[in-house]
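Some chains omitted; the rest stay in position.
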């Protein structure tokens, strides 16, 4: 019955990669807690780098200054 | 004062349907808990089927295999 | 496949009221969008009034000043 | 280590404004709780006015009726 929300910056994750995230996150809940995978829900949010901040700066800005 | 977040797959819900979800969810909180509807906030997120998983598979994949 | 998160202040909602919220929110998604209720997930969060703000004030403070 | 999620209606917030939100929210956690800003994460979600409801009505509809 778990619900997992994964937020990542929008950087071109492919449908195959997203499918792997969903499969892996579901399996993790089965392996660690013995959860029933049938009702496990995973939602992936892809967030623009302008909309994601870490350390008080946007990811857009952090990448420019690298 | 309630806050309700509804996540659905992006399947062409119309503005009218979204308005009904917002109206209905707000009314539910009024009916069941006597909440003040004025400050009830509802946010609907529409999620691509590649980004939604259930039972370890993406909805995209589940629909193909139907 | 919808996921619904309902946040309310912790004010003694009974198990029966929570069951009605879960039933009602699920039915709303069935009625408005024709969603399959079997995989509809509803999660209710109850939040202390010290931890909920509206208009820049905590609910604790708003209730005192009423 | 705080995580802050800011949801606003999609109304043309500029990258500069988003950067100010991220900077300000991070600073707030430093000022009030002495949190380490380095691991503070801020995520901004911009939501269509059709998908945001208050008082049981969509923001789209509330703005029309003003």
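Which chain is which? They are A, B, C and D, in the order written, and residues in each are numbered from 1.
Keep in mind that, in the parts below, a residue touches a chain if its C-beta (ideal position, glycine included) is under 8 Å from a C-beta of that chain, and two chains touch if they have at least 3 such contacts.
The structure displayed is predicted, hence computed values, not measured ones.
Displayed in place are 4 chains, all sharing one sequence; the entire complex defined by the structure file totals 6 copies.
In this text, only the chains that are shown with their structure count from here on.
Put simply, the C-alpha centre of chain A and that of chain B have 20 angstrom between them.
If you average the Cα atoms of chain A and of chain C, the two centres end up 25 Å apart.
In chain A, the residues touching two or more other chains are 39, 41, 43, 45.
Residues 15, 18-19, 21-23, 25-27, 37-46 of chain A are the ones that touch chain B when the two sit in their complex. Of all residues in chain A, only 1, 3, 39, 41, 43 touch chain C in the complex they form.
Contact residues on chain B toward chain A in their complex (touch as defined above): 7, 45, 47, 50-58, 60-61.
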